[in-house]
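Have a look at the structure that comes next, please.
A protein chain is absent from this complex, but the other protein chains hold their places.
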Amino acid sequence: MPVFESREEVTHAIIAARVARGIRWADVATAVGRSKEWTTAACFGQMTFSAGEAEALVALLELDPSALPWLQTVPYKGTLGGGAPDDPLLYRWYEMISVYGPAIKELIHEEFGDGIMSAIDFKMHIEREPDPAGDRVHVNISGKFLPYKKY
Amino acid sequence: MPVFESREEVTHAIIAARVARGIRWADVATAVGRSKEWTTAACFGQMTFSAGEAEALVALLELDPSALPWLQTVPYKGTLGGGAPDDPLLYRWYEMISVYGPAIKELIHEEFGDGIMSAIDFKMHIEREPDPAGDRVHVNISGKFLPYKKY
Amino acid sequence: MPVFESREEVTHAIIAARVARGIRWADVATAVGRSKEWTTAACFGQMTFSAGEAEALVALLELDPSALPWLQTVPYKGTLGGGAPDDPLLYRWYEMISVYGPAIKELIHEEFGDGIMSAIDFKMHIEREPDPAGDRVHVNISGKFLPYKKY
Amino acid sequence: MPVFESREEVTHAIIAARVARGIRWADVATAVGRSKEWTTAACFGQMTFSAGEAEALVALLELDPSALPWLQTVPYKGTLGGGAPDDPLLYRWYEMISVYGPAIKELIHEEFGDGIMSAIDFKMHIEREPDPAGDRVHVNISGKFLPYKKY
Amino acid sequence: MPVFESREEVTHAIIAARVARGIRWADVATAVGRSKEWTTAACFGQMTFSAGEAEALVALLELDPSALPWLQTVPYKGTLGGGAPDDPLLYRWYEMISVYGPAIKELIHEEFGDGIMSAIDFKMHIEREPDPAGDRVHVNISGKFLPYKKY
Amino acid sequence: MPVFESREEVTHAIIAARVARGIRWADVATAVGRSKEWTTAACFGQMTFSAGEAEALVALLELDPSALPWLQTVPYKGTLGGGAPDDPLLYRWYEMISVYGPAIKELIHEEFGDGIMSAIDFKMHIEREPDPAGDRVHVNISGKFLPYKKY
Amino acid sequence: MPVFESREEVTHAIIAARVARGIRWADVATAVGRSKEWTTAACFGQMTFSAGEAEALVALLELDPSALPWLQTVPYKGTLGGGAPDDPLLYRWYEMISVYGPAIKELIHEEFGDGIMSAIDFKMHIEREPDPAGDRVHVNISGKFLPYKKY
Amino acid sequence: MPVFESREEVTHAIIAARVARGIRWADVATAVGRSKEWTTAACFGQMTFSAGEAEALVALLELDPSALPWLQTVPYKGTLGGGAPDDPLLYRWYEMISVYGPAIKELIHEEFGDGIMSAIDFKMHIEREPDPAGDRVHVNISGKFLPYKKY
Amino acid sequence: MPVFESREEVTHAIIAARVARGIRWADVATAVGRSKEWTTAACFGQMTFSAGEAEALVALLELDPSALPWLQTVPYKGTLGGGAPDDPLLYRWYEMISVYGPAIKELIHEEFGDGIMSAIDFKMHIEREPDPAGDRVHVNISGKFLPYKKY
Partner (left out) sequence: MPVFESREEVTHAIIAARVARGIRWADVATAVGRSKEWTTAACFGQMTFSAGEAEALVALLELDPSALPWLQTVPYKGTLGGGAPDDPLLYRWYEMISVYGPAIKELIHEEFGDGIMSAIDFKMHIEREPDPAGDRVHVNISGKFLPYKKY
């Protein structure tokens, strides 16, 4: 188990350790003490762990302790590279913005005026919605509205 | 008021008529008899109107009747062209997929197995969520899970 | 034979083992118990194996058992990266959509209304069609029609 | 009705005339005397009409006779511009190549050796496949196999 | 002076009227009652005017009154069309140029004439700016102005 | 500790050594004897060190001495890889993010932790800065810091 | 001759008037009182004219006087859009940077240290160089060296 | 010192050896017996060495003799990949073509008629031009004019 | 028939006049007095006509005489925009370079040494090659070899 030299190496080791051990993301989240959505994003190198969260993760997955400072360093985020995702599941989300984008923009402006919905002060929750015609994925998103400043 | 020769011309006329008349999207939706999310997307050329819905829209916005068959023709959809949106409000949604994409994918697969969340059998609802620290945009999304077929 | 640390490594090993052993894809499919179309796509990292299917594949190609959990993990799919394929055989398929795309779209909508043909609830069968003027590739594709939901 | 100065103008007029008159593509095909798949692609500027086919089309849609030589001129073909299509229906076809591409390539080579499936000596037939779990789109494609020449 | 049918038409008319009348952006800002930076960005279609601000602008530049509702409608923003950094922190800086770019260009030219602000003979200083509504990042940038050489 | 064979290897080693040792960029700057902005950009391979500056850095981070000539060699700069504005004045601003981007990101995170500087709750002021060696453009930017929400 | 509403319209009119009248660029330059290199670039919308230069150009080409303020407004510059030029003559210049780029960079840094050669404080002169093996294009370029500022 | 298996490996070794030994490009050129411009481009893998030139280079930089056949093999040339360069020094050269491109094209055609300036039968010389207002980079370029063939 | 204001307008008029009159390119070439390959390329705006050639073309197609100076002005050439062509016939030529490119490069260098085959001092001849297995397109290309200059 070599010393980690980048956050990308730590991310790769987390993914491999989880598959090899057969641990669910929900269990990783419980160990870390955060929601499954935040924890999974963080494990993929998109969020910053506190010292305690990093230690819990390293213990659960038996990673080299040199992972600890990398998990507490703010990472370079983003996975799409400015294009559409190739993976079919992720593409449907991209298509949702492609088809509904103008409607989303108009309706938020109609309700709030000029500004944006924050992707930073932001929460997401994903759950199963039972349905006799086939179960559905139900997603709740909440982002703070930030009005454009005039000066 | 010339005869319409494409759905793009009808879309342009809807946008211009709505701004000139100062009508809210919520009121357009009431006239059409659908949710504000579906109606706004449809007015931007992303959904297909029934005959009755098209007539209600043409009457409300006083469009030329040659708009009617175009509104009932299935349009070419999509607005992003395979890249990221330039507009700051829309970009935050794209960033949400860029940052949370791997987590979304993992958690849906952990719950449902291999497949996708449909962007066709799909509903979205956007509403204001009052918050003393600044009101939030709350979004509910529901899409049918479709498992990959094995054969 | 080292321990596998990603699905890409497993895919690479499957391809190399098949060429080195001179096994046909049709025989891989028989061992796995699925059609040759599904099995080949799965071996290229595009589908998820069950435990039994993964074990049959690992046995046939004599792969390291650390391949087993990776074969049962839902992979990141897609091979085109948002562009046209470079390979001449694959490009002809892309060209088919480029030339016939509007006709495909119009005829499906004329028959079914607004919606899509699923690429998830989907089957494909490829076979030789003897022809005195030169044999042909015959392809049967069947995808469920999914209507756009109105709400 | 002005004189046509390019095939693109003729294509635009065909699309507008068909929607305004409410004629089905199947009926256009009957008038032209070809399959609905070939005829629709040709109307979208992807195929070349004979004199008789062009006259039938111009008569049916009451186009200006200056359309006749354009319909008989070989057009510049292709609609994708080297990328993925934005429209959800067309994107599923692109995704089919993205996910199944390597399998398609391997299986054709396993059966025929090195070469391609022609997109020129090529036929496509699209039809409804009734299914109690939801009707399906059934597609038959037949393309001549062309072996790579050695010399 | 025709009726305006889009915000882009209004933007075009503002630019043309300002050049034809020889009015400085600083004077436009005084009439509108906002800073020159915000006002110039807004005139380039990047910000939303209040009713009073819109009326002052229309009066100053003698625009058709149909410009008024467009100036009060939230515009589609951004001028760079992609090629952006993936990381959210860096993206905000990129967006700053996308939204404010034309204003930055106009105001430097208005003050200095044709030339550039050097990115080589250049200094940047970043510091925390305490603020009861949430601390702010304060950035000081100083670049030498280099006039275009005539010869 | 192998001999360095490129500036990229030196940059990688600087980043890894700083995280492993837990040294702040501000302390690196003090050791080097330059501002934190210039020093951080230089450490990310965007500026050229003098002999003395290189020696101070190598000593602080205990790097292999083969790093010394690389740190004094003018590097290939830029981190954004294209998608830039065509206009020369705007390009200098884009280049500022390309060259200083990693430094901006590191220094804001060092001061504030994980989050972004808002481009919405944001102000910019541009003014002339008289200078006997040629007047300068002076820019003041103030954007609210928004911390990433944990949940 | 309509009123000009943008610099692009003025540029288009200059090009058309010069071809229709058969005037050489060298003669345009003489009338304007600048070198042929600067004048031609300026006529293509890349430089800013003084009042006197603009008047001389408008008189020579008999343009509408509404061109005058546009010619004195700093234009949006640049013609390549971030890619390689399609035109064969221009492509050779691009290829010159592609093939000689690293050598140009190394030799300027070897002579001057870290910095750039200015494209703003810049002159270019193009002339015929007679040669018995075929005449040559001889180009003289002179740009001020600007050293990177340390702070 | 391993055996070289590609020209890219030789180029990398040349760059590393020169930095480690602190040799100037001008001295490499003297050893090779060519101009500094041609020699530096050749060392970056853009030109083909003769046997004698290759031996001189290998001796000067003490490279493994397996570099000799690679240096005499015509390389794959070009460094820009069809886009604009990221490095600020190189970008100024690209900008020179972006801003002056149409003028260059017009003036060469005005003098020579239709054709190109060769980038193959081509010479470049870079030197320091002392100037009290700051030294300048002076560049002399000479390329054979090649007229388009009519037939 | 309006006055032509650009070469693109002349090209468009040539194409429309030829289709409307049903004239073959071979006959256009005879009238102009050049090969069919050069003449067709020139008519598509890729070559420069002499005065006599321009007059013959204008007479044959009954174009407005304002076309004459445009036909004698060197055009901006190139039709691919840096990518692959969409049209299936043109794509096969692009694929020929994609598949055979390295072989073409190696064999020309093996025969001639370092240099290029000119696309300026260049001729192309296309003819039908009868073949009982299906007629073939036979193409003869001849381009001058230009060796790289050493200095």
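Going in written order, the chains are labelled A, B, C, D, E, F, G, H and I, and every chain counts its residues from 1.
The criterion applied here is as follows: a contact is a pair of C-beta atoms (placed from the backbone, for glycine too) under 8 Å apart; a residue touches a chain by one contact, two chains touch by 3 or more.
Please read these numbers as outputs of a predicted model, since none were measured by experiment.
Across H:Ile15, H:Cys43, H:Ala119 or H:Ile141, the single residue that touches the chain missing here is H:Ala119. Although one chain is not displayed, its contacts with chain C can still be listed: residues 12, 15-16, 19-20, 22, 83-88, 91.
Residues of chain H that touch the chain left out of view are 3, 5-6, 66, 69-70, 73, 76-82, 119-120. If you put the missing chain back, the residues of chain D touching it would be 34-35, 37-38, 47-48, 74, 76, 82, 105, 109, 113-116, 118, 120-123, 146-151.
The rule we apply is simple: only the chains that are shown with their structure count from here on.
The pair from E-F, H-I or A-D that reproduces the interface of B-C, where over half of the contact pairs by residue number are the same, turns out to be H-I. Among the pairs E-F and A-D, the greater number of C-beta contacts is found at E-F. Centre-to-centre separation of chain E and chain I, using mean CA positions: 46 Å. Chain contacts: chain I has residues 76, 82, 84, 86, 88, 91, 120 touching two or more partner chains.
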